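Yeah, one chain of the complex is gone here, protein chain that is, but the others are all in their spots.
Chain naming follows the written order as A, B and C, and within any one chain the residues start at number 1.
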Amino acid sequence: MQPAEGMFDTPEMAALFSAEGHLRRLLDFEGALARAEAAAGLIPPTAARAITAACQVGRYDVPALFREAAVAGTPVIPLVRLLSAEVAGDAGRFVHWGATSQDTIDSALMLQMRDGLDLIERDLRALASACAAHAERHRHTPMAGRTLLQQALPITFGLKAARWLALVVRRVRRLRALRAEALVLQFGGAAGTLASLGDQGMRVTELLAAELGLSAPDLPWHTERDRIAQIAAELGIVAGAMAKIAGDLLLLAQSEIGEVSEAALPGKGGSSALPQKRNPVDAVFAVASARLALSEVPLLLGAMAQEHERAAGAWQSEWAALPRLFCATAGAVARVRSAVAELVVHPDQMRANLERGGGLILAEALSTALAPRLGQPEAQRIVQDACARAIEEGITLRQAAGEDATVRAVLPTEALERAFEPSAYLGVSDSLIDAALVQFKDLKRVGGSAT
Amino acid sequence: MQPAEGMFDTPEMAALFSAEGHLRRLLDFEGALARAEAAAGLIPPTAARAITAACQVGRYDVPALFREAAVAGTPVIPLVRLLSAEVAGDAGRFVHWGATSQDTIDSALMLQMRDGLDLIERDLRALASACAAHAERHRHTPMAGRTLLQQALPITFGLKAARWLALVVRRVRRLRALRAEALVLQFGGAAGTLASLGDQGMRVTELLAAELGLSAPDLPWHTERDRIAQIAAELGIVAGAMAKIAGDLLLLAQSEIGEVSEAALPGKGGSSALPQKRNPVDAVFAVASARLALSEVPLLLGAMAQEHERAAGAWQSEWAALPRLFCATAGAVARVRSAVAELVVHPDQMRANLERGGGLILAEALSTALAPRLGQPEAQRIVQDACARAIEEGITLRQAAGEDATVRAVLPTEALERAFEPSAYLGVSDSLIDAALVQFKDLKRVGGSAT
Amino acid sequence: MQPAEGMFDTPEMAALFSAEGHLRRLLDFEGALARAEAAAGLIPPTAARAITAACQVGRYDVPALFREAAVAGTPVIPLVRLLSAEVAGDAGRFVHWGATSQDTIDSALMLQMRDGLDLIERDLRALASACAAHAERHRHTPMAGRTLLQQALPITFGLKAARWLALVVRRVRRLRALRAEALVLQFGGAAGTLASLGDQGMRVTELLAAELGLSAPDLPWHTERDRIAQIAAELGIVAGAMAKIAGDLLLLAQSEIGEVSEAALPGKGGSSALPQKRNPVDAVFAVASARLALSEVPLLLGAMAQEHERAAGAWQSEWAALPRLFCATAGAVARVRSAVAELVVHPDQMRANLERGGGLILAEALSTALAPRLGQPEAQRIVQDACARAIEEGITLRQAAGEDATVRAVLPTEALERAFEPSAYLGVSDSLIDAALVQFKDLKRVGGSAT
Partner (left out) sequence: MQPAEGMFDTPEMAALFSAEGHLRRLLDFEGALARAEAAAGLIPPTAARAITAACQVGRYDVPALFREAAVAGTPVIPLVRLLSAEVAGDAGRFVHWGATSQDTIDSALMLQMRDGLDLIERDLRALASACAAHAERHRHTPMAGRTLLQQALPITFGLKAARWLALVVRRVRRLRALRAEALVLQFGGAAGTLASLGDQGMRVTELLAAELGLSAPDLPWHTERDRIAQIAAELGIVAGAMAKIAGDLLLLAQSEIGEVSEAALPGKGGSSALPQKRNPVDAVFAVASARLALSEVPLLLGAMAQEHERAAGAWQSEWAALPRLFCATAGAVARVRSAVAELVVHPDQMRANLERGGGLILAEALSTALAPRLGQPEAQRIVQDACARAIEEGITLRQAAGEDATVRAVLPTEALERAFEPSAYLGVSDSLIDAALVQFKDLKRVGGSAT
């Protein structure tokens, strides 16, 4: 057991990519191969049945098998030996017929990744749902929009949630498209020619893909790893999206800002030294998990440079990196889902922060109100002067503006007041929230394999 | 000028992502914005015409503008000032109306990336064409298939080229799909609400997107960088594909293997010390360029964690990383295209290498020939013994096998001979080559924006 | 020109790593080689003088030379040709005698890196000086210490600056040690045996190293790139240190926190849309530059896997990555130096933020005051309850504590007051500030090549 276990993953994903989870799919491949070859007339149907019967993970000593794998350099060598021995009668000699170890390992990883993508999509959909709820509920909750960590203009918390939502919806859409592009069978035999199957290679490929519920590839792809890289990159993008949302949560939860806080749970977020601390633990671990996920992507993209018909190192490194990537991405998504779904939002504090700057955040609104009468450059100049005076003298921008003769001449008092009302300067926020919600509804309507 | 200029890029891509290339698109945005706002009735049509007339890159001192940009922290501040001054009459006050600097910069980069993807797709198609030619021409040219850098089984050079081809075709396909997903306008104003455009934000967005030939996005995306990350990841995958092909070329061109060589050109591939050297320069620089391209991807994925409504550092780092990524990817593709298109193939040397191992590479073929009579385990055992004897005694496997009583009993001489003929043990290589060529033909038929 | 030029570097470092800066050192090598070989009696002294005379960068057309280099695959091939032609008389045939192109390029890069490390050390020392000034001046300026972005306990701004100082001092120390370990001559000839120098190889190596002011290496190191990797890693660590300091500045400068701001300069930190914005531009570009620097490190570490006696791609990729790394690191250091040296500190706002939490930040102080009488567990329990009540009822912790019967029984009023005075709960902050200042004084006393 590693100390970080459970911190940066989810239990389901950890089980899926465990040694047992991998062996289960290695066996699924060997069983399916036997059935496909029986259907193609290459091996006796009785052998296929006997092999299938032996392909149950419970029959094998998982740790022993993987210890042997570490010596052999591949789990398939001990697997074939043990499986052949386990098969009843003399059908053992048909085990792994015509396949190479990479066929088995790559296809098993594809089966694991298929299930892993399901898990991630499920949690992303739950996150989208939580974002959509905030977008609706806080459609009219004004808060400061911030650029370069400075207050810039008012937005609403609903709009912020809507942009998170749109981000998540786009990633779910892409994950779905990716399934069709990237989840394919690997089958080529020792050098990709399927030579030991004579002229039956193409037919067995089709049958085997159907048995496993994977697509048949255009060609075997032992050293053309673009599909693996695509999956890796997309998980990295999902992790990056989680880092964005979690980063916003951390900034909003700062003691001095206090616009959101994570739900308090017993045993969560405390401090070993400080009794008053309520740490945003989910966001913290989402950020950590996302970083861990992202750190696997360069390895997997860099591993595309594989030699000739089978790689000497780059391929093998995928065996450690892919499980870590799926686990950490799942951890990041689960943490953000939990943080957003349970988020405690503080509209009063959002309003208080908006007003803290003495109306500086509405400088553009004031300038926009003045521009039709004064032209943009003159309006901006006047507002810039008023801002400088407000900052220098420690008064509000409203006061500084109210004391400017030109402003008074151009804007009646109520227009000046309106210029300083955040909720009157939200532009098309409402339409943008609607746009994100429509995308989310589309996504739910279409559904997907993971729904 | 930097010493590496021209080594790891292409002249076209370098020009596209130069300061002038960027400024050209910044101006394209500002002109299009003025026209869109005029069409929406927000600014006078005469102002739009005057602004459009001033949006010509030749009118500006490019180095001076970017020197000022380095102080201001954005090129848009000097740009707006200079452009406003350049606009005839008093229309200068309508320049950049309602936009924020990130709207201009992101949209300009999208326009550059659109053209950059065209260039990369064009060279990938030329590379695919070169691969297809090798696949056809060397359909029946046997060579050693190699796994873990050891001879494994015979393949053909046509099959190797067909797998490169399939890889390239998949990436072209994906690049095309990516255009629709990822190339979108950025437009949101200072905090993403388009507040200074009143209720015209959505309409101007549509008009502006149409003016620029970009898609309108679901929502503004100043700090949701998933599309940038998608483009970056896909270029990384293209670079990884180039590293795979170039790596194979380097291995095949080794002095001791000599199965391919790069075309000799005056001034290319020599050595400052060694008169006899013919270095595979294109493959070497393809590998270097691919590594440089890949090194930009983690930065761009890691830069997804952007704060609130505009990022304080991560976004700005994209300005250096994206141009480098496009340039290095283009360099890698151009080098591989040149290497493959001009490749000198040595079939005799391929045949010689196949035979060098004394038939060991056909051990599986022998075992497959024996299996129907002896069963796979017994066949494998016999072949393993023969291999061991051949290696130990320095004789060929054919001789060792021919001296084995069981082999002689089971296989007539001509069958034994056939087992040692590489071209008789190529499985479904032909069908796989056909499959790759079909994919390529489909790609050409459908065409695309870059054709 | 690239659009990002000047944004993420410094002019001095950019010049040092320009094409001209590289060519200058390539020529330095060739001249020194001739002199060393003349001293060893391998070539005539007149030839050495003639070659030295021709080794002036102003004599060459830099862009033309590097354009040719891009075709040849190395700048040394055109360099040797042009230099040989430029040398007076027939001494041209002794140019580059016995060397290989990698000897010239690696040694030139070492000379550039030596100067580049000087520049970085100089700016780090200036930064240390600025940190030390803040540490002294704000030794008694209390502010909130923050963990996980939550207020934790009081510290002083002097202590924060002292920790930045200690970090910078450690990196300067390490940079100095690195010079001795990593800055060495490259000299081995085409395969590292110096065969064409007969038995004079070791002697010429010593003489050449002395000529260039570099150490002679234990052995030639064409494909053992650990020294390059060490330099790269250390610059990455410097960049990471800059990201830490700049990140703190960005957080402290947030509108709602306002504890520091960057000095206002004309044309710096404005916004194209918002008149009131004062953006922390230096910190923003420090973060961006640091990220760009860090992105070069994995490439350079990954490039250690170089083939045999000269690499086919990995080495060449260093030519682009090393200059970028030096430039971006220099940019990050210069930006942080500028931000810290000119920093405007707001002690009142620090005090105000400390008090904003109603004394929650002194929960540990209260618990420490109670512990001697109640034991730590009981003290912590009481404080935790008081915190909960304070948060729930919106009162200060001081009030909540003052209303607790046990607290009143154990702590007299003045002791309770003292528990809520931040400056009374600073532990050994003063000694820690002293410790950092002592380290800095040591550093200055020892001086270094760059002082």
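The rule is simple: contacts are C-beta pairs under 8 Å (C-beta built on N, C-alpha and C of every residue); 3 or more make two chains touch, one makes a residue touch a chain.
Please read all numbers here as calculations on a predicted model, not as lab measurements.
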Notebook entry, point to check: Looking at the whole complex, which of C:L27, C:I77, C:I105 or C:L159 touches the chain that is not displayed?
Noted result: C:L159
Check: Taking the entire complex into account, which one of B:S18, B:S367 or B:S429 touches the absent chain?
Finding: B:S367
Next item on the list: Check each of C:A39, C:L208, C:A241 or C:L397 against the chain that is not shown and name the one that touches it.
Entry: C:A241
Notebook entry, point to check: Which one, B:A161, B:L251 or B:A369, makes contact with the chain that was left out?
Noted result: B:L251
Item checked: subunit B residues touching the omitted chain (full complex) -> 144, 146-153, 250-251, 253-257, 271, 273-280, 284, 298, 302, 353, 356-357, 360-361, 363-364, 367, 380, 383-384, 387, 391, 397
Margin query: Even though one chain is hidden, which residues of subunit A still touch it in the full complex?
Written below: 1-8, 17-20, 22-23, 62-63, 66-77, 80, 96, 99-101, 104, 189-190, 196, 246, 250, 265, 267-274, 279-281, 283-289, 291-292, 294-296, 298-299, 302-303, 312-314, 316-317, 319-321, 323, 328
Note to self: To test your reading of the contact rule: which positions on subunit C touch the chain that is missing from view?
What the structure shows: 84, 90, 92-94, 97, 100, 145-149, 152-155, 159, 162-164, 166-167, 170-171, 174, 177, 181, 189-199, 201-202, 218-221, 223-227, 229-230, 233-234, 236-237, 240-241, 243-244, 247-248, 251, 287, 290, 294, 297-298, 301-312, 364-365, 368, 375-377, 425-429, 431-432, 435-436, 439
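The rule is simple: only the chains that are shown with their structure count from here on.
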Margin query: For this structure, I'd like the pair of chains sharing the most C-beta contacts.
Written below: A-B
Checklist line | Between subunit A and subunit C, centroid-to-centroid distance (C-alpha), Å | finding: 33
Checklist line | Centre-to-centre distance between subunit B and subunit A (centres being mean Cα positions), rounded to whole Å | finding: 24
Notebook entry, point to check: Considering subunit C alone, which of its residues make contact with at least two other chains?
Noted result: 250, 271, 273-274, 279-280, 284, 298, 302
